[in-house]
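Removed: one protein chain of the complex. Kept in place: all other protein chains.
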Amino acid sequence: MAENIGGDNGDEVRILAFLCNWCSYAGADLAGVSRFQYPTNVLDVRVMCTGTISPYFVIKAFQEGMDGVLIAGCHIGDCHYLKGNYMTAKRFGVLREALKFLGLEEGRLRLEWVSAAEGEKYAEVIRSFTEEVKALGPSPLRKRAKAGVEA
Amino acid sequence: MAEKMNPVGAVMVMGGGVGGIQASLELANLGYKVYLIDSSPSVGGVMGMLDKTFPTNECSMCILSPKMVEVASNINIEVITLADVLSVEGEPGDMRVRLRIRPRYVDVDKCTGCGDCTAKCPVKIPDPYNAGLSTTRCIRVPFPQAVPGAAVIDPEVCRWLTREKCGNCVKVCQAGAVDFEQKEREETISVGMVIAAPGYKPFDAARKTEYGYGVHANVVTSLEFERILGANGPTQGHVVRPSDGEEVRKLAFVQCVGSRDTTVGNGYCSSVCCMYATKQALIAKEHLPGIEPTIFFIDMRAYGKDFEKYYTAAESRHGVRYVRGLISGIREKQRTKNLLLRYADEQGCTQEEEFDLVVLSIGLEAPCGLAEGLGLAVNGYGFAQADPFLPVLSSRPGVLVCGAAQEPKDIPDTVVQATAAAGIASQALHGARDTLLTRREHPPQKDVSGEEPRVGAIICRCGSNIGGFLDVPAVVEYAKELPGVVFAEERLYACSQDAQDWIRQVVEENGLNRLVVASCTPRTHQPLFRETLQSAGVNKYLFEMANIREHCSWVHMQEPEKATRKAQYLVKMAVEKARRLEPLAEGESDVIPRGLVIGGGVAGMNAALGLARAGFPVWLVEKEGELGGLARNIHFDYKGGDVRAYLEGLVAEVEREELVTVLTGHEVVDVGGFVGQFKTLVRDGEGREALLEHGAVILASGGGQYQPVEYMYGEDARVLTQWELERRIAERDPSLADLERVVMIQCVGSREEARPYCSKVCCTEAVKNALALKELSPRTEVFVLYRDIRTYGFREDVYREAREAGVTFLRFDDDVRPDVREVAGTLQVRVPDANLGGETVVLGTDLVALSVGVTANPDNAALAPMLKVPRNAEGFFLEAHMKLRPVDFATDGVFVCGLAHAPKSIEESVAQAAAAAARAESVLCKDKIVTEGVVAVVDAEKCSGCGICVQLCPFEAVTFDEERKVAVVNTSLCKGCGTCTAACTAGASRLQGFRSDQIFEQIEAAASAWHD
Partner (left out) sequence: MSDLKSIVREKLRDGADAFLCLKNEEGTVLPALITDADSPDLELVEVGDSRYPLGKILIDLLREYPDKRFAVLVRGCDERALVELSKLEQVDLERLVLVGVACSAEEAAACGCLRPYPSDIALGEKVEAAPGREVIDEVESLSDAERMAWWREQFSRCIKCYGCRNICPMCFCKDCALEEPHLVEPGVIPPDFPSFHIIRALDMTGRCIDCGLCEEACPAGIPLRSLYRKMQDIMEDKLEYRAGESAEERSPLSFLGSEQDIEKLEE
């Protein structure tokens, strides 16, 4: 098996990004085409619409030891499915507060609207989110035991 | 015409802007082969350069790029770039177009758009995509989303082509795509019809020397400013000055540069500049909250749907400053490079104000090639001459024209005309529908159910784009070890034609039942690989991509080791998902090849005729006893066209047309079913009901007229509406000649709190009647009291004529209203004249004509829930998308046109009706409606029937089965967003291809990247 992404100390922050196909995934594509550099700490999951992102996905990501979760979708009004992102906005608003009440730092979950033309914004979001999560340190929800067994 | 012979089932679309793209997609959808030609190296047109679009501030590229990808992947659309039309010959149904195709010097089939050549090209050129505000290289992909996504060489500056030196691009291109042997060639293509959508030419701002464009560094055109605002533009959206890169604080927009200006030969209004300036001001404020934008204008022409609200919000809520005044000159301050704008205010006093940056809102000019290449008659301004009632008909049979080449217009009007043109082309060619279509034949699908997943992983090097940064062999080795993977290899270019043959072979030889390609973005390349997989007899949904280029090698160029590991895990995520993919079936449902049109006005009749001419029977349901609708009140149009005669001809044609069944005196009572299979119940005045079955429905329920309660209307017989006056003019009422004076009052019932929209037609109506009155009785004085005169496009000519004929235009401010009263038996109008600083002018008059607004049909309220379509706050129907789907609804199979949609002129209604007919035809012409595999499904066993998913569906695709108390997805309507699935706590609702368990596995694979 390959080494982990985090390099030797395995301590780098781990970020999972959920990107909607039509705007934010396209924005991430444009960041690539434009060669805007950002840290390697992010892996992304493509979904058709952020409206399909169940809060369970976010819970699962944190449960699996992610230090930060990003949800990025079309700006309000730009949704390819008209209003799918309305639900994202609502669900995210509730989820973040719930996680906060349980003691997970607010900064670990981020919602951004990134259009297909906002390559630089996407890169900047990843840079700043990585910094923010880095400052928070490893998630208190990382599975210490499991990582130990598999390491 | 075409009926005599077998027409050619192909259409040439000239121009690859949004209009040409729309027409091409529509035509391919209607069953025709399409040649889409563009004189530039990519389709996209001006819309591809825009940052945002008004009035929703939507990202332009976000909405256009999926359409461009669709063009690229549709095998029945052949894109020919760098091509110009030399001549068009023949008759409708059998036309021959001779093209001159300039060399690209890059083989489009081989080039992967990787950009290696650009990196090594020594010749810098101003980047045309960024309006010259940044530089690019002589060889480059025109812009990231270009279609075709291949590089192009500028032969004027290429070192090899000019001096036979350099040749770096040839050396560096691993695909061997650079080809200096390409020569200019001519080609003749046979088609049935031609659609001209060449767009417009931006006005050359340098011609207005007083504005100093090209001289003063901080004077830019609106197109340049659009690029400055673009997040993908030269400054990444930072609003800075060209002279020193400093942030802009005071920003000025100068309107009507090259428009409404006879001194440069452009007497017309360019129709879009007021709104785009408002948009740019708003976006600039969004990017830089401290910026102070000022728009210098003559009349604010916010006449389209929701424009008025956009404009008033810009002024009152967002602090955009609007100043009435024509800029007479711009001077540059030497040291600061700031600009001094001189203008005459409304009182005629000269003012001067200093700004950091000035944007010239340049007008739209006629494109080249209309007369020479296409042989079309043009008007005095060089725009294509068009039929007065259906402006997509050019002077030449067989050649249709749409978009700004016919008259300056915005995106939705262009899309409407493009769709209309596609429909009219189809009406001429429907005998040859489907004859030239290429259909992909696929071997029967292997049944892989019950088989263990056998995943093949192809890792693409993309020349050096991936291979140059990642350790591709290490990724391949890693992939080989992943559970389920039985084959893993790398390719130099996974997307090349020979690679497809190889993949097919690999799938067959290794018995693969899942395929993963790790290369670039699925947004552009997934269709290709899916197609290849399908051709190998494997269901195309058993495919997954890992984006190791845009999302990995290109964004981590300095960290090859980490990027390699990241790529490994992106592959692992894809493999884990692929292992759990299941073959998906594309659904099919039947189509009843018959249409229904609701409303028998001009729009409805045209829509019905459109469908009939395309060969489909159609019901035309009209509530009233006779056809004609509101247009019965109109006698002539501003161009002098005889509306009466047109209407009579139209009614006669509808009655003559065998395929149209007219049901006057019928009301729609209920609508059931869905796209392809609607069932509509109609009832006549005596209560007799009939059930109509049809595949599509067009809403043309029309509008109404505001019934004035102000200005003594109804109290004094001398106060009329414009329509009442028009009738008297049309009847040549002799008493009109005795009138000493007539006063017209604009915006009666429009642009007010209760109806905060512009009715669009009243300014032209007033100007038209004023001119007609002057013609009948030159001695009659005519006053028009207005707020803004909104004679957009060529209507401006009539406005100018009216002024020249002595009609007096008197402006009053938004917050005041004229007063009409009777004083000693005479009518008196008092109005505070804005040009006199609000001083009240008193006009005794013989007649007052009220320009009353257009209102929504109250019947819309009952129709909307029946058809499951929304209305806006004013009661007009709300289309699926303001810009690109102006006649569609989110609910498939339902279309809208005419006043049911928004206030508009007759010719605009006719064009929209033709567009709605084309959209409906695209449903009716199919044997079956084929639906995507990625749709939501509900497991009835798990569903508790809470109904949340029913309410959450943006497309009304989920219904509640009252019998079984469970939700049911109509896969014909589902668009696969998954909004419903995320709300289902029981996991009963699932999005195929994006199931929760598949995503959970992806998440686990991603997490393992750190704790493996």
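Going in written order, the chains are labelled A and B, and every chain counts its residues from 1.
Operating definition for what follows: a contact is a pair of C-beta atoms (placed from the backbone, for glycine too) under 8 Å apart; a residue touches a chain by one contact, two chains touch by 3 or more.
As the structure is a computational prediction, the values presented were derived from the model and not from experiment.
One of B:V191, B:A536, B:L952 or B:L991 touches the chain omitted from the figure, and that residue is B:L952.
Taking the whole complex into account, subunit A touches the unshown chain at residues 55-56, 59-60, 63, 76-77, 83, 86-87, 89-91, 93-95, 97-105, 140-141.
Counting over the whole complex, subunit B has residues 941-948, 951-952, 954, 960, 965, 979, 983, 985-988, 996-997, 1000-1001, 1004 touching the chain that is not drawn.
Going forward, only the chains that are shown with their structure count from here on.
Once the centre of each chain is set as its mean CA position, subunit A and subunit B turn out to be 32 Å apart.
Every residue of subunit B that touches subunit A in the complex is listed here, in rising order: 51, 56-63, 65-66, 115, 144-145, 230-232, 236-237, 474, 478, 481, 521-523, 547, 549-552, 554-559, 561-563, 565-566, 568-570, 573, 880, 890, 934, 952, 954-955, 975-979, 981-983, 991, 994, 996, 999-1000, 1002-1004, 1006-1012. Looking at the complex, you find that subunit A touches subunit B at residues 1-7, 10, 12, 14, 16, 21-23, 25-26, 28-40, 43-49, 51-57, 60-61, 64-66, 74-75, 77-78, 80-84, 87, 91, 115-121, 123, 143, 146-147, 150-151.
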